[in-house]
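Please find one structure pasted underneath; my questions will follow.
Left out: one protein chain. Kept in place: all the others.
All chains are identified by letter, namely A and B, in their written order; residue positions are counted from 1 within each chain.
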Amino acid sequence: MNALRGDLGESIVSKRPVSQDVLTFFPASFELVMFSTIISVPLAILIGALAGRRANSIFDNIVRVFSYVGIAVPTFVWAVLALYLFGYLWKVLPIMGQLSVGIRRPPVRTGMMSIDALLAGRWDAFVDHLKHMILPALCMSVGRIAQEARLLRAGIIENLKKDYIVAAISYGIPERRVMMTYLLKPSLIPMVSIMALDLASSMGGSFIIETIFNWPGFGRYGMWAMLNKDLNAVVASVMIVGIFFALFNILVDVIIAYLDPRIRVMERAS
Amino acid sequence: MKSIGSLLSEDQRESLKRNWHKFSTNPLSIVGLITVLTITFMAIFSPWIAPYPQSWGRWIDFSQASLPPSWKHPCGTDIYGRDILSRIMFGFRYDLLMAVCILAMVVPSGTFLGLVAGYYHGTWIDTVIMRITDIFLAIPSLVLALAICALLEPSLFNSMMAVSLLWWPWYSRLAYSLTSSIRNEYFVQAAELIGANPLYIMFREILPNCLSPIFTKMTLDVGWVILIGSTLSFVGLGAQEPMPALGNMVAVGSKYMPDYWWMTIFPALAIAFTILGFNLLGDGIRDLLAVEEI
Partner (left out) sequence: MVEGEILVVEDLRKYFKTAQGVVRAVDGISFSIKEGETFGLVGESGSGKSTTAFTIMGVYEPTGGRIFFKGKPLIGGVKKRPLSLKKDMQMVFQDPGSSLNPRKSIREIIELPLKVHKLYRGKERKRAEELLRMVGLPVEFLDRYPRAIGGGEKQLVAIARALATEPSFIALDEPTSALDVSMQAKIINTLLRIQEELNLSYLFITHNLSLMRNVASRVGIMYLGKLLEVAPASEFFHKPLHPYTKMLLSSVPVITEEEEKLKPKKIVSRGEIPSPVNVPPGCTFHPRCPECMEVCSKKEPVMIEIEPGHTVKCHLFNS
């Protein structure tokens, strides 16, 4: 019951109030999850829309196979493969932590290092930090991209059969406009409605990803609490994830109401 | 026992043939079926077909340690000299067994609760069951599984209990929505007017009509359950060494990256193929039944 008043108790292992630990670690996780959303959603829309528009082309078939594989392969397998390929074999991207050795940390203000670096005017830290985010963010979002692209593709193929789309195309309205105004918006609905679930799996995935990539965030903290049976910290991390998930669900409902005028009308009527 | 052919009527045999034809036109479904059959075969017969059956457990042969893939050891050996291919075959065994056990606990219990809540739609029974279901669904499953596992002793059994505890709500929700609509069908009302008791109506009138979507979800879920189970064993909260569960093989191997890459990559691929196979098969079955229902 104390939890409801914001008092989450003391961490048995770190000997600090759990709420303070949460505040320390949450921003870094939030940054990573947001970054992965920022790269995954446009990518998913692009891939899904192109595949749906050109159904059964070679590109579409590649996307289909990718969507199956992307959904089926667990996050930690992506992470292990990415570590091996990009980190060790080709050595193109950093694989551990938030900054390379030798680069000074920007002063902490928000806890999100990319923003802190910008606030401090530190380009070197900003760019280096972005590079550190790419692999964990990608691994976290492969499944999402696959899932969302697949739904969007299905939605577009479905909507292309609708009379008003066929009519719009036959009236000679430019294809690009048909695509953007009539096709994309309704086709996005199923995709958006699973985004909350996807974000939830990203949050779960962040527990694994942050541990593997040694990202000093909330997921790594939670994982560490679990492995050390730090009860207060475990309860807090489950709660925070639950709250975050609930908030995101509300956000998704708002987006869907924007995309689907019917829902808005119905709500007004009742 | 009578042969299957004679158990089925002409009509049923006909529809079976038609379904198989439809199923087999989708190459992805066939790939899924073959993958699943292969993996199941290896899982069942691993003690007899594994090239080095002793690699199952605490076996040490330093003369064979950390060998890269070769003809003798197609997937290499681990640091104790155990054959990785053999261990992967045993790994299939644990992962499939885990999935089967979890589904065997989750499907009946979740379905039962959903059925009861749906049948007593609008009463306090409905409210209680579905509220609890919603609470479970409100927390991302992986996080909850991790937390529950962490609070118990890490073991294969406990990780199975954890996954079961958070998986039943999906079935109760599915059974609930199916039951809520079927209970308004006239044949259910007819049974009620005749005076059949509620248990009979739930299990003999309503349940048989819910089975095909539940069965479809089950095939689709095998992949998901393996995914979450292997993730648990990857972080050390599931099956423990020396038990060759695929997840902990990846975890143990990843300590020796990148030099001994085969210790990680092959088990990782094995997981990926298993889940992919079940997803493809499940999708094929879903498409089949979706058309059948109409």
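Here is the rule we go by: a contact is a pair of C-beta atoms (placed from the backbone, for glycine too) under 8 Å apart; a residue touches a chain by one contact, two chains touch by 3 or more.
Bear in mind that the values here come from a model prediction, so they are computed numbers and not experimental data.
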Checking the contacts here: which visible chains does the omitted one touch?
B
Of B:P27, B:G57, B:P108 or B:P208, the residue touching the omitted chain is B:P208
So one chain is hidden, and I want to know which residue out of B:W20, B:F41, B:F157 or B:F187 touches that hidden chain in the complete assembly.
B:F187
Chain B positions in touch with the non-displayed chain are 11, 185-187, 189-196, 205, 208-209
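The rule we apply is simple: only the chains that are shown with their structure count from here on.
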Quick check: how many Å separate the C-alpha centres of chain A and chain B?
26
Quick one: which bits of chain B touch chain A in the complex? Just the residue numbers, please.
28, 138-144, 146-147, 149-151, 223, 227, 230-231, 234-237, 247, 250, 254, 257-258, 261, 264-265, 268, 271-272, 275-276, 279-280
Taking the complex as given, what residues does chain A use to touch chain B?
64, 68-69, 71-77, 80-81, 83-84, 87-89, 200-201, 203-205, 207-208, 211, 222-223, 225-227, 229, 231, 234-235, 237-238, 241-242, 245-246
